[in-house]
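Okay, handing you the structure first.
All protein chains but one are shown at their positions in the complex.
Entry: chain A
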Amino acid sequence: MKQVQDSYLTGYVTLSVTGEKPELFFQHCTSAGITVWNVRKIAPDRCDGNLKLRDIKYIRKLNKQTNYKLKFTDRKGYPFLFRRFVRRKELLLGIILSMFLILFLSNIIWEVKITGVPKDIEEKINKQLQSDGIHPGAWIFSLKSPNEIQQKLVKDVPELLWVGVEQKGTTFSLEGVEKIIVEEEEPIGPRDLVATKKGIIKKMYVSNGLAKVQVNDYVKPGDKLVSGVINETTKEDNKEEDKKKEEKKELVAAEGEIIATTWYEVNVTAPLETSYESLTGNKEKKFFLKTGNFHLPVWGFGTPDYKHIHREINQNKIKFLKWELPVEFVETTLNEKTYTSVERSQEEAVKAGIEQAKQELTLQLGPDAVIVSEKVLHETIENGKVKLNLYINVEENIAKAQPLTQGD
């Protein structure tokens, strides 16, 4: 049947042969190398059969030698379909029109997206864009280049520090960065600075207020470090000395940085045996089409015989024109991984423990704290773990603002 498989594409006709022993005409055909199929004898003097469109010209030649009446009763296949289709003008017109419509629709702006800025600025940008002719429904090719738009926007909207303009098909994406207009800080009410932790003062820098402690003083939490109450008499101000001699208190917002050495006792345990995982470099990729919970494998079948597998899954939505289909393309990378366990000596474990303790402490105290020194106070080995009791010295700012309560 291979010979007749493509007959629909190339077109075929049904031939009706009338005459005496009509089947012999088909025998002539096959002898001449013409493939004939579906031959049926309908009446004693009539026989129908199919043959390919391109063989018709040979049939005409054959018929001159024989005395049969030939009639084509049916035409099937793509060429006839196409001819019939072309004959229908309105259908052709419809297709051309729809092409133009698609062309038209894909060349106008559908959406202007503004991200990264608050609503009021978004509104302003929108207005500016409208006046520049960038709005849903505008022709894309009548617009200026994104670069120009970008520059113009930054110039025209003073609140914008920067704007990124990107054209993705029929969508204009704008990403703005707002200029933060720094307002003057509100005047802070009078306040003291007090200690938050116990420690020994190492460095002091007081920009406002009256220092109550000195370097190398020991302070406890809650101790007043810098006072916001300034006695006027202590101020060396010539005018004031001239004007008023009486004692009068002035209240200010104390400000300053008090760096003190503080200490922490930290307990950490470090195991003597550690294990970590690493990739061997062997990997295999698999591809799926996913709808809902159903995964249809596209490429990469079977599972590799890795002992331990690290999976990396990458999902992408499939788009049609601009709509997202509920189908996802999933790429899975299977990496072979191995577990390696390492035994450490006691010193190494102690080192690792100290490192860990330091890291935890800096995380807890913030980036301004500096670890000065550490000391192992106590060290025991239990169940394959080293237990450490550490003493850590840190230099940090211990000052905290405390508002002065003003008696009404």
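Note that a contact is a pair of C-beta atoms (placed from the backbone, for glycine too) under 8 Å apart; a residue touches a chain by one contact, two chains touch by 3 or more; residues count from 1.
The rule is short, and it goes like this: contacts and distances are computed from a predicted model.
Please identify the absent chain by the protein name in its UniProt record; candidates are "Sporulation protein YqfC", "Ribitol-5-phosphate cytidylyltransferase", "Paraquat-inducible protein A" or "Ribose transport system permease protein RbsC".
"Sporulation protein YqfC"
Of A:Gly49, A:Gly176, A:Pro190 or A:Gly353, which sits in contact with the chain we cannot see?
Residue touching the absent chain, from the options given: A:Gly49.
Out of A:Val13, A:Val39 or A:Ala399, point to the residue that touches the absent chain in the complete complex.
Going through A:Val13, A:Val39 or A:Ala399 one by one, A:Val39 is the residue touching the chain not shown.
One chain isn't shown here. Among A:Thr10, A:Thr30 or A:Thr115, which residue touches it?
A:Thr30
Spell out the interface residues on chain A facing the chain that's missing from view.
Given the touch definition above, chain A has residues 1, 3-4, 21, 23-24, 26-27, 29-31, 33, 35-41, 44, 47, 49 touching the missing chain.
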